[in-house]
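Structure record follows, encoded as structure tokens.
The complex appears here minus one protein chain, its other protein chains still in place.
Think of it as A and B in the order they're written, each chain with its own count starting at 1.
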Amino acid sequence: MAEGIDVYKRRYGQNPKSLWRDLKGTVEPFYVTLRNMFKKPVTYQYPEEKRTPYPRYRARIVLTRDPEGGERCVACYLCSAACPVDCISMQSSEDENGRRYAAWFRINFSRCIYCGLCAEACPTLAIQMTPFYEFSGRDPLKMVYEKEDLLIADGGKDNEYNFYKHAGIGVANPRGGNEDEYGPVDVRSNLP
Amino acid sequence: MATIIFYILGFTALIATGLCITRRNPVHAVVYLVNALFALALIFYLLGAPLVAAWEVIIYAGAVMVLFLFIIMMLELAPNPVDEAAGPGWMRWGPVLLLGLVLVACTVLLILVDGQSGEGVPTYYASPQDFGYALFSRYALAVQVVSFQLFFAAVGAFYVGKPPKRRRKEQA
Partner (left out) sequence: MSDFAIDILLILVKLGLIFAVLLTGAAYLVLAERRVLGRIQRRYGPNRVGPFGMMQPLADAVKLLTKEDFIPAQADKPIFFVAPGLAAVTALLAFAVVPFSPPITLFGREVPMVVCDLNIGVLYFLGLSSLAVYGIALGGWASNSKYALLGGIRGLAQLISYELAMGLSLVPVVLMAGSFSLTDIVLAQNPVPFALLNPVAFLVFLISTAAESKRIPFDIPEAENELVAGFHTEYSGMRFGLFFVGEYINMMILGSMITVFFLGGWIGPVLPPIVWFFAKVMAVAFVFIWMRGTLPRLRYDQLMHFGWKFLIPVSLINVIVTGALLLWLKG
């Protein structure tokens, strides 16, 4: 106890039990609050006055398209595996040249917690968070969004990126034909 | 008018005191006792002693009974949960409501009557000045004796409440 008072004296250079300090500590706050009373409030008056969120703000989720207008999603299930509340579900399918896509894709936004883990998990930048935050409803069933509702006609954050131009097994180009892709490795030549 | 109010208040005080000494639950007893004291204060007022009435309310109803209630609540002397088998609803309800209503009505009536018209003003009226002069001239000795008693009580309370020496050293 006594040590504490010594520390206090060293730090503040005055008797911690002085009446002057108590009076000052009682009167000064009144000035502070009075001063704050005449400052402009920091509140955004929401429905009339909307704040612009930062571009990386995490709100409504969308499915983006590549520059050629095709769906980016390859239905790898990584987003639905990463989702902590299990609100993403889909069914994968393949077209004739081996390109995977989602037959249906569903996000239950009444369960979504907007954590952004799905967007982080996505290898093709298909699923992305947008700053559109005015997103609520009264009926939970109307908050279940299907693929048609989720797809947008834009590339989102990395507009030029096209997964199949960089990787993918012979969908856009033959194996090893993409610009920053190595050719397939001959496993036997790797032996020591 | 004054006579009718006097009898209403008198019966209220009697009933409340009777209920007070028959209650099992000490908190209920305190409530009835406060009712009785309040009725007594109004009677004093009616009889022309407003100062005594005010002291009755401030000291007895407002301080002494509050201390009683404080002790009862602090030491948990009152049975809780409340015994539901105490009687039918109106037995538990009636007296509280009756007494409360009568007292409020009387207060309002007294306020209405006081000073506005000649009715209800008693023959003898002890204004605060008269009361003070009487207290400090005619009954000065009694006042002194009582104040000395209070002083002794205060000293005694201080002595009893003083922490023992050993503990005081630890606290310092």
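As a convention for this text, a contact is a pair of C-beta atoms (placed from the backbone, for glycine too) under 8 Å apart; a residue touches a chain by one contact, two chains touch by 3 or more.
In this text, all values refer to a predicted model and were calculated from it rather than measured experimentally.
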Neighbouring displayed chains - absent chain, whole complex: A, B
Residue in contact with the excluded chain [from A:V42, A:A153 or A:V185]: A:V42
Residue touching the undisplayed chain, where the options are A:T26, A:T52, A:S136 or A:N190: A:T26
Contacts of subunit B with the absent chain, listed as residue ranges: 25, 27-28, 31, 34, 38, 41, 50-51, 53-55, 57-58, 61-63, 66-67, 69-70, 73-74, 78, 80-82, 84, 92-93, 96-97, 100, 104, 107, 111-112, 114-117, 119, 127-128
For subunit A, the residues touching the chain missing from this view: 26, 29-30, 32-34, 36-43, 45
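Keep in mind that, in the parts below, only the chains that are shown with their structure count from here on.
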Mean-CA-position distance for subunit B and subunit A (Å): 68
